[in-house]
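A protein chain is absent from this complex, but the other protein chains hold their places.
This part shows chain A:
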Amino acid sequence: MISYGSVTKRFRDGTVAVDDFSLSVPRGSLTVLAGSSGCGKTTLMRMVNRMVDPSEGRVAVDGQDVAGQDPVALRRRIGYVMQNSGLLPHRTVGQNIATVPRLTGMDRSAARRKAADMMDLVGLAPELANRYPAQLSGGQQQRVGVARGLAADPEILLMDEPFGAVDPLVRADLQRQLVELHHQLGTTILFVTHDMDEALTLGDHIVLLQAGARIAQQGTPKDFVSAPASDFVRDFLGLDRGQRTLRRETAADGSVLLVDPHGRPAGVLAE
């Protein structure tokens, strides 16, 4: 469980990235921090593993203030998956995935077995273990990133726009897999994105942030779509532009289509 208590982050140049932020992320949840770039969401996430230290307030993991903990030990027990995968280009896929187990003293062969298990878990073919990251597709690299983040069996997984750089089809596949993994492993996942569709797809709890990491609204995906709290939220969801307002239309064969304001079919209605 992660909790933020009145956290403020002021950078040296005087900008306030995070202004008096409080939030409690329940154990086992998949919580999404959403917002446009510069709203402080990544800064908030990096406070959990002490990549950033707050100027004021406290961040606690399982009730323990992280400020009192050795950052290196903390990072090794918190998984981290970043944008553009963040793989180490000079290590093979297998070595990348085995990084944290090796750092924490697991012997080479056990770490290799662990990496193979993780590859299986995220759906990577075993023969990719000896490839270098540059030899993989973007989607494969992201899978390796997820496998590496989970390799030390962390209770918390931090994900910083991990699927931002892959094409929509692959992204949808990765998202589906992440939801499955979350159900299967029960890991607490804190996920950062600027893409509201992604937030609605993944989050069982969504926190939408405005500049300075002020919470515009938090709740389930349904809360957001059915009861947006402000114009900012409506705008961010695209409700203003009517993008999420669908009309029924009956097709020639009698099936009921849902059509967006531009007349494009968004799907069929299942009765």
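The criterion applied here is as follows: contacts are C-beta pairs under 8 Å (C-beta built on N, C-alpha and C of every residue); 3 or more make two chains touch, one makes a residue touch a chain; residues count from 1.
One rule holds in what follows: contacts and distances are computed from a predicted model.
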Between "ABC transporter permease", "Oxidoreductase", "RNA polymerase sigma factor" or "Gas vesicle synthesis protein GvpL/GvpF", which matches the UniProt record of the unshown chain?
"ABC transporter permease"
Given the contact definition stated above, which residue among A:Thr8, A:Asn84, A:Gln175 or A:Thr201 touches the chain not shown here?
A:Asn84
Touch with the missing chain holds, among A:Ser6, A:Ser36 or A:Gln135, for A:Gln135
Could you tell me which of A:Met1, A:Val16, A:Met51 or A:Ala172 touches the chain that is not displayed?
A:Met51
If you put the missing chain back, which residues of chain A would it touch?
49, 51, 72-76, 80, 82-84, 86-92, 99-100, 103-104, 131-132, 134-137, 148
